[in-house]
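As structure tokens, the structure follows; a few thoughts come after it.
Complex shown without one protein chain; remaining protein chains in place.
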Amino acid sequence: MGAERNTAAVPTAAPRSGARVVLGLLWSDKFAFVAALFLIFVVSCAVFGPLLLGGTATSMNLRLRNFPPFTLDHGWLFVLGADSLGRSMLARLMVASQNTIAVAAAAVAFAMTVGGVLGLMAGFLGGWFGNIVMRLADIIMSFPSLLIAVVVLYMFEPRVANLVLVLGITRMPIYMRTSRAEVLEIRERPFVAAARVMGASSFRVVFRHVAPTVLPTLTTIAALDFAFVMLAESALSFLGIGIQPPEITWGLMVAQGRNYLNVAWWLAFFPGLAIMLTTLSLNLLSSWLRIAADPTQRWRLEIPRGRDG
Amino acid sequence: MKWRMTLFGLSLPLAAGALAMMIAGGAVAQDKTVTVVLSEEPDIVDPCESSRSNIGRIVKQNITETLTEIDPKDGSITPRLATAWEQVDELTWRFTLREGVKFHDGSDFNAENAVIAINRTLNPNQDCEVRLKFFGNIKLMPAAVDTYTLEVKTETPQPILPTLMGTMTITGPKTQEAKGTQNPVGTGPYKFVSWTPGQEVVLERFDGYWGDKPEAEGARYIWRNESAVRAAMVATGEADIAPNIALQDATDPKMDFSYFNSETSRLRIDLTRAPLDDIRVRQALNYAIDREAMRGTIFSKDVVPSTNLVVPSISGHNPDLKVWPYDPAKAKELLAAAKADGVPVDNEITILGRLGIYPNATEAMEATHAMLQEAGFNVKLQMVEVNQWVDIFTRPYAEDRGPVLQQAQHDNNSGDAVFTVFFKYGCEGPQSTICDKEIDRLIAEASAATGDKRRELWQALFRRLHEDIVPDVMMFHMVGYTRINPRLDFTPSLSTNSELQISQIKFN
Amino acid sequence: MAERAAPILEVRDLAVAFHTLAGELDAVDGISFDLHRGETLAILGESGSGKSVTAAAIMGILDSPPGFVRGGQALLDGVDLLALSEGRRRDLLGERIAIIFQDTLAHLNPVYSVGWQIAECFRIHRGVGRAEAYERAVDLMRQTHIPDPERRARDYPHQFSGGQRQRIMIAMALALEPDILIADEPTTALDVTVQAQILDLLIELRNARNMGLILITHDLGVVAEIADRLAVMFHGRIVESGSVGEVFADPQHAYTRRLMSAIPGRAPPPLRVATKVVGAAPLLEVRDLAKHYEVTSGLMRRRTGDVVKAVDGVSFDIQRGETLGVVGESGSGKTTLAKMLLLLEPPTSGSARFGGEDLFTLKGPDLLHLRRRMQVVFQDPFSSLNPRMSVAEIIAEPWSIHDGVVPKAERADRVVELLDRVGLAAEHARRYPHQFSGGQRQRIAIARALALAPDLVICDEAVSALDVSIQAQILDLLKSLRDELGLAYIFIAHDLAVVRELADRVAVMKTGKIVELGTTAQIFDRPAHPYTQALLGASPLPDPELMAERRQRRGIGIQMVKNG
Partner (left out) sequence: MGTYLARRAVHSFVSLAGLLILVFFLARLTGDPTNLYLPLDATLEARQEFAERHGFNDPVIVQFGRFLSGLAEFDLGTSIRKHRPAADVVLEAIPVTLGLAAVTMIVALLGAIVVGSLAAYRPGRIFDRLASVISLASASAPDFWVAITAILLFAVTLGWLPTSGTGGFAIEYWIMPIGVLLIRPFGLMVQVVRGSMLTALSSAYVKTARAKGVTERAVIFVHALRNGMLPVITVASDQAAGIANGAVIVETIFGWPGVGKLMIDSILYRDFAVIQASILITAAVIFTINIVVDIAYAVLDPRIRHH
């Protein structure tokens, strides 16, 4: 055995505690570190915001209508100004984070799970089933999502669950296609053949071997999709078939604020900024994760600063 | 990349102050063509749809004219293509037509061609909106008595037929029979030149016009959905008139004019569902709304709190009714009293709003929602799009519906309350949720009456509604905003909501 | 030595390091060597020894980051390549010093025609016009013996065979007649017969142009065949150098000695008699097994009538505990044969009986049961283990597929047992495949194959991707398992020496057929079929004297430079 030591380029570093390693890797990418902090903040807003500020966010004060931001004249709650009904922008942003994150996360998770599983099966089974799945992806992609939205929300109530369904369905094709393409490649790998020689069922091969390998790719797409879903939700709200007041989401706030762009820019700007920063953070974090989780890339996070690269 | 950064970072304060910094008319074309920017492309330019506002603003009184014209200020009737009219008997009206009038295609305007035009508009096989909106239950039998005398017979007495005729424009005799003409021909001061779908509609001055020669040589209509863009276009001189911009875009008193647009907003109460079937609950609803707080914020400062569903210029408006004061204490008291009598005041009431029914509609409903909640009502808010809203607003009503307050707005610019009351408050009215014998009696009597009698009956009816029934949470008589380039001399009026007479525009 | 001209390339104290998880890792740790015109210097070492990194550093094409040159010089005619500006060095690359690589499919740009790629050298260095450059490229292809060069210059890399691609690489590298050619494992992935041709070509061109050739390889046979001098690299250092003859005759460093002794096939052929039970039915009977692929075309996938016969009527028996070696060059059908036996691909015709049961008609539980008795070890230990499963999960997976073989409670212990059996430690169970070296991974794959206690293990090129010393260890492991557990193997390989080491009988395959089948001794000592003879003749053996002799027979003149 001795002769084999050091023949591989993979050094066997003394195991440090897992959390410390992760934090260390995170700290070495400052963008990702800040992104992680921001996301933690957003998630805590989503969890605690409605509990703490639920009342404040809906309490109307028409005298403070479109009150401008960056003054403390009416207390810290109005530091980001007030909306067209004189409600605290800050409180609304924090409360809205719950619905926003919930809708986006649920829709993306739905699209990823259903689309991913369909794509997996299409790739693995091939044949007529694969064909049907691919045609379905074609159809959904050229199907105006608004029509799906109108159908679902006309037939059912404009509830959050239905909105998630609509957004989820429209985002499915990309997962269907990606996971199918990946499966076609992965199923040719020897470890899949080895599993089949052992007698593994197709179900086992797909879910034990193929799915975990496809997952990182899908996760990367999902991070980008977050933005699309939040913006799509905004567009639907604007057309009157998304989330409706008194519920709030950032998308709805942007949509409502657009009427006031030339008198009260902050109404649309801050929620838009929130969407932007959240997606930005997710993407920075996901690209960090891609590197950190890949042993052949991880050195990029280990190089001392000041070096080339 | 950099420029976008700049745009993101710097444009905000700039944009905020943008309109304030604007100086009117940068590169105004010095020609005498008026460019109007509408909120939406007309689906069609057929005169029989001219009751729809964006079509009416192009067609009505510009291309095609009416026999009579309704004065928006007081609902009185003035001559247009007809110079005089008289009621021959209960079922017959006789109109004397103007002589020497020609259509744009050279045909003569006479009684015979007027008959053709009326029959076209009222053809039961076409869905012309003018027919469906104003002549739904009325059958007209026009006939030419001589070249310039037109006789119109009806099956039931129509005391306000001359007013009705103010809604119907006269098309040329060669206009295709079916609805959907691409080339409207009329007698108006402007003739139709072209419609490039998606782009523009162009009119030019008609030299053979019977009346005074208007100043503007032509008109060009374009359309943008975004109010901010329409306002900006007038500001930069790309357009002369934006007939309909949002309150928050009307920031420049030199260019922006408010006008009563003949709309009245309200929340319709469904009287058939508990707890809304109790008058104390309905009164409490009205007491709970702080109308003054909404005025000048969500609504324009120029709106007027309403008591009637028709605007003051309509014959039959009752000026003596009192606006509901804001009195949350009273509201709570009434609610408590109702509750003590076993009224289920805790039933959840739905406020059903319609998106974009008027500017800031959603915010108005959010504010209402908050105020009603404040007063102790158990309310929830739901905003829906038009189709769903209409489903719920009109008969037949769903059996399993709950108590609903429905956001609504009513537009009567046709001079007489008859266009309002039956539909909204009659037992059989297609959008009515009340059935009151007294009201039905008043409707029947007033419809058959004329003059002061008619007006007094309508006023009695509105008093009964306002004081004894309370079928609505009344809101405001609404205003619209029009932005007008200072190079024009034009003041919008009540009728700007449905027409825009280019011939009335002068240049400074 | 004294009268010889100054060396054309002098490498002095070259040191290269990489940034890694564990900090900076020295890949090349201060090495020095010289190269003269007309001479071949072999740098021998196993993977990770730093030999390819050395080449990349000299050429200035190190993956940077993470790699970086820590110090030293590479003097080309006295000019330090490492200290040049990027532009100046670029002028020398291709012009004075050039390189060819092992994996030609990856190293040629897939989207440009080979003619374009060769012509590019003339265009960038000589400013030659497009048409003329192309002409010259065609000419070079002719010189490197590509048939029909005018037509083929328009083709793309994937349309060539591996050997032809290496000729194209060589043509490209030699376009500007450089003084030095670095050949980085130029023949490693090639079949033996092709390998011989490429080595011949390199020698021919070296002689014709009086170049200095640096040959980077792990294959002692190749070294013996064409190198003049040899430098052995180990852990980033040159541990031994000298003329090929000297080093082979008398290796000084312990590592070199171990390397020499690890060469498979050097030991006398095994005198093993398979524990054959006379009269017992064979474990596996294969009869007329064939796999034909029909070439289809058109929208409805109509058959064109053309048939590719990947495996074309193969018959053989294997007894319990017997090892059958299957050798052949790429495309001979040996892997397809394995896939059919493993039921990964259905056969076109023929039969196979395993333990008396018809392999191809079994279904359901019977098939599942049979699966337990036949397992596989693949060539590539990097991809045959699921990177997302721990070693324990990988080895225990067969038991969760086959209920009741090993009860859940005992699995952990059995995993440790199996790890121990294949020479790994208990603590390895928790780790993941990427934390192991190639040889260790192959041990894991073997442990997985053993988990179900099979009767037959098919080894498809199971040691081909491993370094020589590791190869020897794995072969030893396979031998001991065979002896202890009575396993039968079908051992598929293109490397004759390896087969010789392990097999009881050998089947030689060519274009889907078994052309010769006999005992190992028969095949290697008295090959009957001309193809078998050709295979044996082309395979380089780590014996400089013998190789020189062979070369002479092939008519390649060599100017031997005797050092010292």
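As written, the chains take the letters A, B and C, and residue 1 is the first residue of each chain.
FYI, a residue touches a chain if its C-beta (ideal position, glycine included) is under 8 Å from a C-beta of that chain, and two chains touch if they have at least 3 such contacts.
Just so we're clear, the structure is a prediction, and the values are computed from it rather than from any experiment.
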Contact set of the excluded chain (shown chains only): A, B, C
Contact residue for the chain not shown (choose from B:210, B:223, B:326 or B:397): B:223
Listed residues C:61, C:83 or C:208, member touching the removed chain: C:61
Of A:150, A:163 or A:248, the one touching the omitted chain in the full complex: A:150
Residues of chain A in contact with the chain not shown: 31, 131, 134-136, 138-139, 141-144, 146-148, 150-151, 154-155, 174, 224, 227, 230-231, 234-235, 238-239, 254, 258, 261-262, 265, 268-269, 272, 275-276, 279-280, 283-284, 287, 300, 309
Chain C residues that touch the omitted chain in the full complex: 56, 59-61, 63, 86, 90-95, 98-99, 101, 103, 106-113, 120-121, 124-125, 156, 158-159, 169, 172, 297-299
Interface with the unshown chain - residue positions in chain B: 1, 4-5, 7-8, 11-12, 14-15, 18-19, 21-22, 26-27, 41, 43-44, 46, 51, 124-125, 127, 129, 132-133, 136-137, 179-180, 197-199, 222-226, 228-229, 232-233, 235-236, 238, 385-388, 390-391, 393-395, 419, 423, 430-431
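Criterion: only the chains that are shown with their structure count from here on.
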Rounded Å distance between chain A and chain B, as computed from the means of their C-alpha atoms: 45
Touching two or more other chains - residue numbers and ranges from chain A: none
Per-residue overlap in chain C, given as positions that touch at least 2 other chains: none
Chain B partner contacts - residues on chain A that touch it in the complex: 58-60, 62, 65, 84-85, 154, 158, 239-241, 244-246, 256, 259-265, 269
Chain A to chain C touching residues, read off their complex: 1, 3-13, 189-191, 193-201, 204, 208-209, 212-213, 295, 298-300, 302-303, 307-309
Touch list for chain B against partner chain A, complex: 12-13, 15-16, 18-19, 227-228, 231, 246, 248-249, 251, 293-294, 297-298, 355-356, 359-360, 362-363, 365-367, 369-371, 381-385, 387-388
